[in-house]
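A short worksheet on the structure shown next.
Here the complex is missing one protein chain, while the rest keep their positions.
Coming up: chain A.
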Amino acid sequence: MPLALSGGVMYWYDLNGLFTVSRNSWRAQTGEVDLLFRHNEYSTPNVKFHSSSPWRIVDDCGGAFTMGAIGGGIFQAVKGFRNAPAGMSHRMRGSMTAIKTRAPQLGGSFAVWGGLFSMIDCGLVKVRGKEDPWNSITSGAMTGAILAARNGPVAMVGSAAMGGILLALIEGAGILLTRFASSQFPTGPQFAEEPAPAPMPAPSFGDYRQYQ
(Lines give C-alpha, C1' and ligand atoms only; values in the text may rest on other atoms or scores of the structure.)
Protein backbone atom coordinates (compact mmCIF):
# COMPACT_ATOMS: atom_id res chain seq x y z
CA MET A 1 0.00 0.00 0.00
CA PRO A 2 1.69 3.12 -1.13
CA LEU A 3 0.31 5.50 1.37
CA ALA A 4 -1.45 5.60 4.62
CA LEU A 5 -4.11 7.86 5.95
CA SER A 6 -3.90 8.54 9.61
CA GLY A 7 -5.37 11.44 11.47
CA GLY A 8 -5.81 13.40 8.30
CA VAL A 9 -2.13 13.22 7.42
CA MET A 10 -0.70 11.24 4.56
CA TYR A 11 2.84 10.10 4.32
CA TRP A 12 4.71 8.54 1.50
CA TYR A 13 8.01 8.47 -0.14
CA ASP A 14 8.52 9.93 -3.54
CA LEU A 15 10.84 8.64 -6.19
CA ASN A 16 13.84 10.29 -4.72
CA GLY A 17 13.32 8.48 -1.47
CA LEU A 18 12.54 11.72 0.23
CA PHE A 19 9.86 12.18 2.75
CA THR A 20 6.75 13.85 1.51
CA VAL A 21 3.96 14.77 3.87
CA SER A 22 0.65 15.98 2.77
CA ARG A 23 -2.05 17.18 5.03
CA ASN A 24 -5.14 15.95 3.36
CA SER A 25 -8.40 17.61 3.98
CA TRP A 26 -11.70 15.82 4.29
CA ARG A 27 -12.00 16.21 0.54
CA ALA A 28 -9.31 13.65 -0.07
CA GLN A 29 -11.43 11.08 1.66
CA THR A 30 -14.27 11.78 -0.70
CA GLY A 31 -11.99 11.10 -3.62
CA GLU A 32 -11.46 14.69 -4.58
CA VAL A 33 -7.75 15.08 -4.78
CA ASP A 34 -7.11 18.48 -3.39
CA LEU A 35 -4.12 18.03 -1.23
CA LEU A 36 -1.78 20.45 0.36
CA PHE A 37 1.63 19.15 -0.30
CA ARG A 38 4.54 20.21 1.65
CA HIS A 39 7.89 18.69 2.12
CA ASN A 40 10.80 18.77 4.38
CA GLU A 41 12.62 21.88 3.36
CA TYR A 42 15.95 20.36 4.29
CA SER A 43 15.59 17.68 1.65
CA THR A 44 14.81 18.98 -1.81
CA PRO A 45 13.69 22.53 -2.24
CA ASN A 46 12.65 21.92 -5.84
CA VAL A 47 10.06 19.25 -5.09
CA LYS A 48 7.78 21.63 -3.28
CA PHE A 49 4.11 21.90 -4.02
CA HIS A 50 1.72 24.53 -2.84
CA SER A 51 4.17 25.60 -0.22
CA SER A 52 2.50 28.97 0.01
CA SER A 53 0.25 27.53 2.65
CA PRO A 54 0.36 29.91 5.59
CA TRP A 55 0.73 27.07 8.07
CA ARG A 56 4.15 26.46 6.66
CA ILE A 57 5.29 29.67 8.37
CA VAL A 58 4.24 28.43 11.78
CA ASP A 59 5.75 25.06 11.06
CA ASP A 60 9.07 26.50 9.97
CA CYS A 61 9.18 28.89 12.89
CA GLY A 62 8.66 26.09 15.39
CA GLY A 63 11.02 23.77 13.57
CA ALA A 64 13.72 26.41 13.57
CA PHE A 65 13.22 27.05 17.28
CA THR A 66 13.52 23.35 18.06
CA MET A 67 16.56 23.01 15.86
CA GLY A 68 18.27 26.02 17.42
CA ALA A 69 17.41 24.98 20.94
CA ILE A 70 18.67 21.41 20.51
CA GLY A 71 21.77 22.42 18.57
CA GLY A 72 22.46 25.27 20.94
CA GLY A 73 22.05 22.85 23.83
CA ILE A 74 24.67 20.53 22.37
CA PHE A 75 27.19 23.25 21.63
CA GLN A 76 26.63 25.17 24.83
CA ALA A 77 26.96 21.99 26.88
CA VAL A 78 30.45 21.51 25.51
CA LYS A 79 31.31 25.18 25.86
CA GLY A 80 30.02 25.46 29.42
CA PHE A 81 31.84 22.29 30.36
CA ARG A 82 35.12 23.59 29.02
CA ASN A 83 34.82 27.08 30.44
CA ALA A 84 33.79 26.08 33.96
CA PRO A 85 36.36 25.87 36.76
CA ALA A 86 37.98 22.51 37.44
CA GLY A 87 36.03 19.82 39.23
CA MET A 88 33.36 17.61 37.84
CA SER A 89 30.46 19.18 39.73
CA HIS A 90 31.52 22.67 38.67
CA ARG A 91 31.83 21.56 35.08
CA MET A 92 28.43 19.90 35.10
CA ARG A 93 26.84 22.94 36.69
CA GLY A 94 28.58 25.25 34.24
CA SER A 95 27.38 23.16 31.37
CA MET A 96 23.81 23.19 32.68
CA THR A 97 23.87 26.96 33.24
CA ALA A 98 25.21 27.58 29.76
CA ILE A 99 22.48 25.40 28.25
CA LYS A 100 19.75 27.08 30.26
CA THR A 101 20.84 30.60 29.37
CA ARG A 102 22.05 30.28 25.82
CA ALA A 103 20.07 27.48 24.14
CA PRO A 104 16.68 29.25 24.29
CA GLN A 105 18.31 32.42 23.01
CA LEU A 106 19.76 30.61 20.04
CA GLY A 107 16.44 28.89 19.46
CA GLY A 108 14.74 32.26 19.53
CA SER A 109 17.08 33.76 16.98
CA PHE A 110 16.69 30.71 14.76
CA ALA A 111 12.93 31.03 15.09
CA VAL A 112 13.04 34.69 14.10
CA TRP A 113 15.16 33.87 11.10
CA GLY A 114 13.07 30.86 10.11
CA GLY A 115 9.76 32.63 10.57
CA LEU A 116 10.75 35.72 8.62
CA PHE A 117 12.37 33.63 5.91
CA SER A 118 9.34 31.45 5.55
CA MET A 119 7.03 34.43 5.49
CA ILE A 120 8.98 36.12 2.69
CA ASP A 121 9.31 32.83 0.84
CA CYS A 122 5.56 32.22 0.97
CA GLY A 123 4.93 35.79 -0.08
CA LEU A 124 7.25 35.42 -3.05
CA VAL A 125 5.60 32.17 -4.08
CA LYS A 126 2.27 33.94 -4.00
CA VAL A 127 3.47 37.08 -5.77
CA ARG A 128 5.63 35.47 -8.44
CA GLY A 129 3.38 32.49 -8.93
CA LYS A 130 6.25 30.05 -9.29
CA GLU A 131 8.60 28.15 -7.10
CA ASP A 132 12.26 28.06 -7.88
CA PRO A 133 15.52 28.38 -5.99
CA TRP A 134 15.44 32.15 -6.55
CA ASN A 135 12.59 32.43 -4.08
CA SER A 136 14.70 31.01 -1.28
CA ILE A 137 17.76 32.97 -2.27
CA THR A 138 15.85 36.22 -2.41
CA SER A 139 14.09 35.57 0.84
CA GLY A 140 17.37 34.64 2.51
CA ALA A 141 18.91 37.90 1.39
CA MET A 142 15.85 39.90 2.41
CA THR A 143 15.71 38.21 5.79
CA GLY A 144 19.34 39.03 6.39
CA ALA A 145 18.77 42.63 5.36
CA ILE A 146 15.66 43.09 7.50
CA LEU A 147 17.21 41.57 10.60
CA ALA A 148 20.25 43.82 10.25
CA ALA A 149 18.15 46.90 9.54
CA ARG A 150 18.96 48.51 12.87
CA ASN A 151 22.69 48.38 12.21
CA GLY A 152 22.68 50.64 9.19
CA PRO A 153 22.77 50.19 5.43
CA VAL A 154 26.29 48.77 5.24
CA ALA A 155 25.46 46.01 7.71
CA MET A 156 22.25 45.38 5.82
CA VAL A 157 24.09 44.81 2.55
CA GLY A 158 26.64 42.54 4.20
CA SER A 159 24.00 40.54 5.98
CA ALA A 160 21.89 40.28 2.85
CA ALA A 161 24.86 38.99 0.85
CA MET A 162 25.59 36.46 3.54
CA GLY A 163 22.00 35.24 3.67
CA GLY A 164 21.74 35.05 -0.08
CA ILE A 165 25.00 33.15 -0.49
CA LEU A 166 24.09 30.76 2.29
CA LEU A 167 20.68 30.00 0.86
CA ALA A 168 22.16 29.65 -2.62
CA LEU A 169 24.59 27.06 -1.26
CA ILE A 170 21.79 25.19 0.47
CA GLU A 171 19.64 25.25 -2.64
CA GLY A 172 22.55 24.09 -4.76
CA ALA A 173 23.23 21.24 -2.36
CA GLY A 174 19.56 20.28 -2.50
CA ILE A 175 19.57 20.25 -6.28
CA LEU A 176 22.75 18.20 -6.39
CA LEU A 177 21.31 15.82 -3.84
CA THR A 178 18.14 15.39 -5.86
CA ARG A 179 20.12 14.71 -8.99
CA PHE A 180 22.31 12.24 -7.17
CA ALA A 181 19.36 10.52 -5.52
CA SER A 182 17.42 10.19 -8.76
CA SER A 183 20.45 8.86 -10.61
CA GLN A 184 20.70 6.13 -8.01
CA PHE A 185 17.37 4.61 -8.97
CA PRO A 186 17.66 3.98 -12.69
CA THR A 187 14.62 1.70 -12.84
CA GLY A 188 12.11 4.31 -11.84
CA PRO A 189 10.83 6.98 -14.21
CA GLN A 190 13.18 9.91 -14.25
CA PHE A 191 12.03 13.45 -13.95
CA ALA A 192 13.56 16.60 -15.18
CA GLU A 193 14.84 19.26 -12.80
CA GLU A 194 11.49 20.69 -11.94
CA PRO A 195 8.92 17.91 -11.85
CA ALA A 196 5.41 18.98 -12.60
CA PRO A 197 3.01 18.35 -9.74
CA ALA A 198 0.85 15.96 -11.69
CA PRO A 199 3.28 13.30 -12.95
CA MET A 200 5.13 12.63 -9.79
CA PRO A 201 2.44 11.48 -7.44
CA ALA A 202 0.39 10.02 -10.27
CA PRO A 203 1.27 6.39 -9.57
CA SER A 204 0.44 6.81 -5.94
CA PHE A 205 -2.78 8.55 -6.76
CA GLY A 206 -3.59 5.75 -9.17
CA ASP A 207 -3.13 3.31 -6.37
CA TYR A 208 -4.79 5.61 -3.95
CA ARG A 209 -7.96 5.81 -5.94
CA GLN A 210 -8.13 2.07 -6.11
CA TYR A 211 -8.36 1.95 -2.38
CA GLN A 212 -11.26 4.35 -2.21
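Note that a residue touches a chain if its C-beta (ideal position, glycine included) is under 8 Å from a C-beta of that chain, and two chains touch if they have at least 3 such contacts; residues count from 1.
Keep in mind that, in the parts below, contacts and distances are computed from a predicted model.
Of the names listed as "CDC20/Fizzy WD40 domain-containing protein", "RING-type domain-containing protein", "18S rRNA (Guanine-N(7))-methyltransferase" or "Reactive oxygen species modulator 1", the one that matches the UniProt record for the absent chain is "Reactive oxygen species modulator 1". In the full complex, chain A touches the omitted chain through residues 1-4, 6, 11-15, 17, 19, 40, 42-43, 63, 66-68, 70-71, 74-75, 162, 165-166, 169-170, 173-174, 177, 185, 188, 201, 203-204, 207.
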